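Take a look at this one; I'll ask things after.
Only a single protein chain was left out; the remaining protein chains are all shown in position.
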Amino acid sequence: MNDIKFPVSDYMPDSCIPDGPIEQKWTKYKREAKLINPNNRRKYTVLVVGTGLAGGSAAATLAEQGYNVKCFCYQDSPRRAHSIAAQGGINAAHNYQNDGDSVYRLFYDTVKGGDFRAREANVYRLAEVSCDIINQCVAQGVPFGREYGGLLDNRSFGGSQLKRTFYSRGQTGQQLLLGCYQAMEKEIGKGHIEMHPRTEMLDLVVVDGHAKGIVVRDMVTGEIKSYAGDTVLLATGGYGRVFFLSTNAMGCNVGAACACWKKGAYFANPCFTQIHPTCIPVKGDYQSKLTLMSESLRNDGRIWVPKSREVAEKIRKGEMKPSDVAENDRDYYLERKYPSFGNLAPRDISSRAAKEACDDERGVAATGRGVFLDFKDAIARMGKEWIDGQYGNLFEMYEEITAVDPHEQPMMIYPASHYTMGGLWVDYNLMSSIPGLHVLGEANFSDHGANRLGASALMQGLSDGYFVIASTLPTYLTTQKPGSVTTAAPEFKEAEDAVKERINKMMNVKGTRTPDEIHRELGKLVWDKVGMGRTKESLMEAIEKIPGIRDEFWSNVKVAGSTEGMNMELEKAWRVAAFLDFAEVLCYDALNREESCGAHFRLEHQMADGEAKRDDANFAYVACWEYKGTGELPVLHKENLTFDNVHLAIRSYK
Amino acid sequence: MANLNLTLKVWRQENAQAQGRIETYKATNIPEEASFLEMLDIVNEGLVKEGIEPIHFDHDCREGICGMCSLTINGVPHGGKHVTTCQLHMRQFKDGDTVWIEPFRARAFPLLRDLVVDRTALDNIIASGGFVDVRTGSAPNANNMPVRKKTADAAFDAAACIGCGACVASCKNSSAMLFTSAKAAHLNLLPQGHPEKNKRVLAMVRQMDAMGFGNCTNQYECEAACPKGISVDNIAKLNRDYMIACASEAVGVFA
Partner (left out) sequence: MEYGYSRKDVIALMNDIITTACKFVTSSIGRKILVALTGACLLLFLVGHLAGNMTIYGGNPGAGEPSWIDAYATGLHTMPAWLLMAIRLGLLAILLVHVVLTLVLKYENVTARTHYQKEGTLKATLSSRTMVLTGVMIFCFLVFHLWQLTVNGDPHDCYNHIIAAFSNGWCSLFYIVAICCLFMHVRHGVQSILQTLGLATRKVRPLYNLVAVLFAIVVCGGFISIPLAVLTGILK
């Protein structure tokens, strides 16, 4: 096998981190930031793509401030963005529980949870604005869980030792998104936001090196249109559906981010993909998505597989009921391996342990890819009613999907792709390497390093949208003459033509395989080879095979229907094509990162006890990939990470 | 587990202007544990291979929370099993069944294609007053205003609405009262939403009427079809709040 030598560039854009002690950076930034007169703000047009927590909150806030906002989403309403599916909660350093929380502690936990691969200054800012987020949401009428005294309640979550998570039952994401959606609708009603639902961004328009517009497809009429603005805010979420099966919504895709990457925005740390340990296992080939069961279940559920392969085999074949397996024949492997954290070990560790058990042929579920999450002991200890009070809706949901009552038989779970820490590279202003292109929320490479802690995604999305971008956007906009670029610029026509040509090309293949089939094939390959445990061999194999699948797409895809009007096959095909262009850089990044950290686990790099072995001397950097053509090796730019405020330590949860 | 063979009666319509019709398709070898939308995926894959355009339907999260999936199944939105269509599983059907699949009914939900309808009217109701008018950054400390737990829980129950529009589609009159009242109740119950209560109620009801929805006749089909169990108590509350708001507007009582 030949080694791949990645072209490395010495150039790295300035990350624009303010000077001074970490506690003062953001204050100093805001004090010194450029401002735009309220009367002048309406002259600036801001294009916001995506209406999840990041995009929606940014659109609402910027519209309130007086900017002229145009907002786009592929769903039929901004309220449907996939932030809505977040269950658990949102972190904030309010210290309402008086258990010693502080901005610093939230900052530290997040950096450590991310296995020291995040930018300190960004994470500190995130922790600083976390309290403002909660205040804002409460004022909007988000019904957070409360105590009888009328004050806000908190939960504890994985990776922290205190209670700082605010929640709305199991639907925190929904309630936060509705708050944000209502703020948007308020501005839509006032005419400050021009909303374009059922509109998908297909390309970015770069004029004189600056992002000045987007090309979109109207998903109802099929029309390809352009919009010009003074800046573009990309908040299009993650790329988890590169694995085909994931907890993401069916429409989640990398198309917009990939288009920006191709236009010059660096893609940072794409190999950091989070695999969530508690999802309902795959049932069959027809399956379209995986359903997450909240991490909170691990508070009272015990995870196990049979000790012997024979028993596992019997369960797989349905010859034996899980509840009939004797206590002695069960391997509570998380409790065995991580006695102090037990079933509450962080997500990456729990996921890998499940995979190991199944690789050892002790997995359950008909496919062999599943482990048990058992509530037998908790029910015996606390009673059925108490359990239902805690997890009733989750138990119902599980029974609805699987027709198995988790009171009687243990749940079956297996890890699934859930969140992507990697994304487009941004500086402290949330601006990418293309001036004028700002990236928010999960779409940027963000504040989570190599692993995201539970309840931190909602925090980051809202932080970027409500608070950060509102202060950092003028830094760019003040350098621009408002309205200087219109869709009359030749770059718009060029981009539209390129998009139309690509669409026509895929429509005209007229092959035999549907976009879904090809997506499934890609997903299976990436999941098997670049999923939870990666080796040089597996990565090389994926890198060799991906171009083949891409060629298969461009020579044998069958896109039904026409370019006019609504065409869901064309939408799928466009998204699959983007995943095919993007999948290699995910593998390249995983191959380049010769260490294990957080969610990125290279089997070659582990401790004697199987724990991740980080290499801070060589890999304490953000790997930023510059696109050089499909099928070509991307160029690696490195942003070195320095840790002045936290001590680099081995992340141990034993 | 057994696989099912079904006959599907599906509403097909190329676009808003075209004439719609029912087409019959066979759904063969459908696994019982597949969801209803996965069943449609399988059927569509077959249709595409045969050179027929796939059946268009709305869907996204497929875990029952985004509210994008619609479908009237056997005459009832979401199939009437207290879950969204995406959470409806094929084990609810028997081998040999005939299943009717049609769009959500309502003049205010114009059809776009096949089973896809435009529910923007619901967004317009929210835009008219379904919010608390606070600017980002101006909020006081979250614990400055205690809220009784009971009130917070009641507000949450109303706020659990996913905006799918099943209430409208199930209503014999295509009334949007359950949707509108749930949002109004969520915000009116909380102290944060109180300053705008009357204004909100008047604006939302008037917008609802302007969108061409019908009038509630207290049949409670909406509650029965709602996948999130939103209660018609909200409708009673909206009626009450509307009287109060009108009195306030006319003569200034209850202001």
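A few notes on this one:
Lettered A and B in written order, each chain numbered from 1.
The definition used in the following text is that contacts are C-beta pairs under 8 Å (C-beta built on N, C-alpha and C of every residue); 3 or more make two chains touch, one makes a residue touch a chain.
Remember, it's a predicted structure, so these values are computed and weren't measured experimentally.
Interchain touches from the omitted chain, evaluated on the whole complex, reach B.
Only one residue from B:A27, B:A108, B:I125 or B:A182 touches the chain missing from this view: B:A108. Panel shows chain B; residues 9, 11, 20, 22, 72, 74-76, 80, 100, 102-103, 105-109, 170, 172-175, 177, 202, 205-206, 208-209, 212-221, 223-225, 231-233, 235-243, 246, 249-251 of it touch the chain omitted from the view.
The rule is short, and it goes like this: only the chains that are shown with their structure count from here on.
Averaging Cα coordinates per chain places chain A and chain B 27 Å apart. Within the complex, the chain A residues that touch chain B are 57, 60-61, 64, 75-82, 84-85, 94, 96, 131-132, 134-141, 143-152, 168-169, 171, 174-175, 178, 181-183, 185-186, 188-189, 195, 197, 220, 247, 249-251, 283-284, 286-289, 291-292, 397, 400-403, 466-467, 470, 512, 514, 516-517, 558, 560-561, 565-566, 568-569. Interface residues of chain B facing chain A in the complex, by the touch rule stated above, are 14-15, 31, 33-35, 37-38, 41-42, 45, 47-49, 51-54, 56, 58-68, 83, 87, 89, 91, 112-113, 116, 118-120, 122-123, 126-128, 130-143, 145-149, 152-153, 155-156, 159-160, 162-163, 186-187, 190, 192-193.
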